[in-house]
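Below are the structure tokens for one structure; questions will follow.
The complex is shown incomplete by one protein chain, all other protein chains being positioned as in the whole.
Coming up: chain A.
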């Protein structure tokens, strides 16, 4: 089983990520916990109100604005990193947290490696589906590489200049 890193430690990832169906095909909602493609979830949200183990995921080119009104209806939102070098997910995460007020679990999925965990945490992620070949024991260090940050972000919106030079 792959590992799911949360800030309290390493968990087993038993969530299914449902991929967008080929054209003309229907999506089957799994029995267990699952993340649906955002557009599919939006279509089915009325019929899923009874399920507290279904969330949705956004791909890096998708617009979180489309889901802005519904974010807190799900326990988990996934943001996909198709390649770790695709940085759009960082902006999506900040928008979900800072603009649309998402309060539940924000999970990085896809090409999630160790050396991006600190930046992800700062942008509002609190769960990371670490790629299976990476050592989860390094995650705690990588999540806490720096003890201070210059900028305000989701984890702490106060930039260093305000702390150093308080009015």
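Please note the rule applied: a residue touches a chain if its C-beta (ideal position, glycine included) is under 8 Å from a C-beta of that chain, and two chains touch if they have at least 3 such contacts; residues count from 1.
Keep in mind that, in the parts below, contacts and distances are computed from a predicted model.
J.: Which protein name, taken from UniProt, belongs to the chain you can't see among "Sulfite reductase (NADPH) hemoprotein beta-component", "Iron ABC transporter", "PqqD family protein of HPr-rel-A system" or "Cytochrome c"?
T.: Answer from the UniProt record of the missing subunit chain: "Sulfite reductase (NADPH) hemoprotein beta-component".
J.: Of A:53, A:73 or A:86, which residue touches the hidden chain?
T.: Checking the options A:53, A:73 or A:86, the one contacting the hidden chain is A:86.
J.: Could you pull out which residues of chain A are in touch with the chain that's been left out?
T.: Touching the chain left out of view, chain A contributes residues 84-88, 90-92, 94, 99, 113, 115-116, 118-120, 122-123, 135, 141, 145-153, 157-162, 164-167.
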